[in-house]
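One protein chain omitted, others in place.
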Amino acid sequence: MSSLLMICRKAPYGTSYAREAIDIALAASAFDLKVAMLFTDDGVYQLLRHQDTTASGSKNVESLLSSLPLYDVGPLLVNQQSLDSRHLSQKDLSMPVQLCQPSEISQLCANYDRVLTI
Amino acid sequence: MKFSLLILGSPQSSPAVASALKFAQASIAGGHELFRVFFFHDAVATGNRLTVAPQDQACLPLEWQGFAKQHNVDMVLCVSSALRRGIVDQREAERYRLDGSNMLEGFELSGLGQWVEAMLLSDRIVTFGG
Partner (left out) sequence: MEDAIVHLVQTSPSASSAYRDCLRVCHANDHIVLMHDAVYAGQGPSGAAMNLYALRDEVAERGLIERMHASVKLIDYSELVELCAQHRHTQSWF
């Protein structure tokens, strides 16, 4: 089975990249790829809990991410340094995640057939 | 090597589309194969037939069209990105009862499955984002 690592670097809502990365992950999973997602840099903000889009009308990224395990997308990995530099911790996140260090990301990429960064 | 390219930036306000074309041209000239070029996010404007470039500048939609025709390259516009940005082919125009279509010949509107297939069947994938 082929594998894909989606690397998400963008904050949600300011651009559509967060939603589009999730769309690609779901499409790849539908094609039977094993898909994992790495949230790094501003991408960690996608996992922040309590995203309230009732007033803005935007598509809720927290809700979209919560559906990923239903489609066998995972693990969800988070660059710990990105959390730390944004004064966040795992308890601030809406999903269970695996933490990784910046020095581990290259090896992580080597473990996947395809790597896509959005 | 068999390359597929993913392009996200707008042809008008980002160097991504022009840069991807130079990469595509160089890959063919270097004896490589170009499996698919997938236009995603703002890059779907490359498939807009109604683009008018200033007289002293190249028209990227037409440049891509010419290149793809010459080398038989598969060019796909992501349908969900395109619909949101008002790039439609005749089929989608009829489906949504729009009063016209504007997709440039040589492009095809299709879903993310085409990009996933490209990732599976290509040796190398390169993304042109910013």
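Letters A and B mark the chains as written, and numbering starts fresh at 1 in each.
Basically, contacts are C-beta pairs under 8 Å (C-beta built on N, C-alpha and C of every residue); 3 or more make two chains touch, one makes a residue touch a chain.
Being a predicted model, the structure only gives us computed values, none of them experimental.
Note on the undisplayed chain: of the listed residues B:69, B:84 or B:124, the one touching it is B:124.
For subunit A, the residues in touch with the chain missing from this view are 7, 9, 40-42, 79, 81, 102-103, 105-107, 109-110, 114-115, 117. By the touch definition given at the top, subunit B reaches the unshown chain through residues 1, 3, 8-9, 15-16, 19, 22-23, 25-27, 29-30, 32, 123-130.
Quick note on the criterion: only the chains that are shown with their structure count from here on.
Interface residues of subunit A facing subunit B in the complex, by the touch rule stated above, are 2, 4, 16-17, 20, 23-24, 27-28, 30-31, 33, 114, 116-118.
Within the complex, the subunit B residues that touch subunit A are 6, 8, 40-41, 80-81, 111-113, 115-117, 119-120, 125, 127, 129.
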